[in-house]
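A single protein chain has been omitted; all remaining protein chains appear in their positions.
Showing chain A:
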Amino acid sequence: MTNLKNSFGLMSRATLVLIIFTTVSLILSRIWLLGILPPGGADSFWLRLPTACASILSVILTILIIHKLTHERKLALLTGFFLAINPWHIEQSRVYSPAMVGLSVLLAGLLVTLFTKKTILKLAISLPTLIGFYLVYPSFRLFGNFTIKLTLYEFLHNLFKLISVDYLFFHDDSYWAGGFRTFGVLLVSTLPLFIAGLFYLVKNFNFAYIRWLIPFIIIWVIAASNPMFPEQQEYFLITPYLTLILAYGSLFFYQRFKSGNLFIKTILTVLIIFFMYEQVLFFHWYMIHYSNRIKNERLYETEAF
């Protein structure tokens, strides 16, 4: 108890606020009204609960992994925070989503391997992780009949769509039935953070980063090779990468904010206000309009088929 008190005492106010924000966001956006938002049936709450729990777990695991890898508490917490308020992550948390559960399994496996020093043990842990991943996410492209039916041109087109501005910030159409479409994978107000994060990573590029890029590239390729493209859920597994970039961007801005002049502080304040505005807009849209759209689509499907 004393240790816990001490560790809270050592925390800066910003860190504490970040932890509180992340926790509150996680509980409110994952559990609150889970059975009725988006509209579902009588037992929706219980059907959705495992995904919601996996979603909370994925945020916690991401924080622990980033902390273990970088030893930077703020970076880890910020990554978790951005994952907790990420529109796509929230949307997937509140429906039955094998991709979300699969993500948690992968992150859990990764975290355990990070605490393991022997290579043989790491490999031994990878196997149950993959089996677990298969069990919770059997529809993952690699587990089915993995054939690429696209031409090279179509495949490249898909690859670039997945990293396009339109897809990332304006129009995520990867999940049509129940997907958002009116929002991107990330909120557009996070674009400055995204650019700053990329800038920081490019400027401080280290060849050790490459091994962490490999899983991203594998998922990216698998998602782009889906014959149903843009309808696919594999790309959801990269959300922790995106929020890590945002976290780097935030730290970059935070340093500028602390040392910047009035002009820079004003610009950053405007960006923060825009970010808060869009976040509230998103929740408003999710609760009122998304819910209505799903109701209408359900009605349409019932009548049409």
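General remarks:
Criterion: a contact is a pair of C-beta atoms (placed from the backbone, for glycine too) under 8 Å apart; a residue touches a chain by one contact, two chains touch by 3 or more; residues count from 1.
As a convention for this text, contacts and distances are computed from a predicted model.
Within the choices "Cytochrome c oxidase subunit 1", "Glycosyltransferase RgtA/B/C/D-like domain-containing protein", "ABC transporter permease" or "histidine kinase", the name that UniProt assigns to the complex's undisplayed chain is "Glycosyltransferase RgtA/B/C/D-like domain-containing protein". The missing chain, though absent from the display, is touched by one residue of A:169, A:229 or A:248; that residue is A:169.
Of the listed residues A:115, A:160 or A:212, the one in contact with the hidden chain in the full complex is A:160.
Those residues of chain A that touch the chain absent from the view are 153, 156-157, 160-161, 163-166, 169-170, 182, 188, 191, 199, 202-203, 205, 281, 284-285, 288-289, 292.
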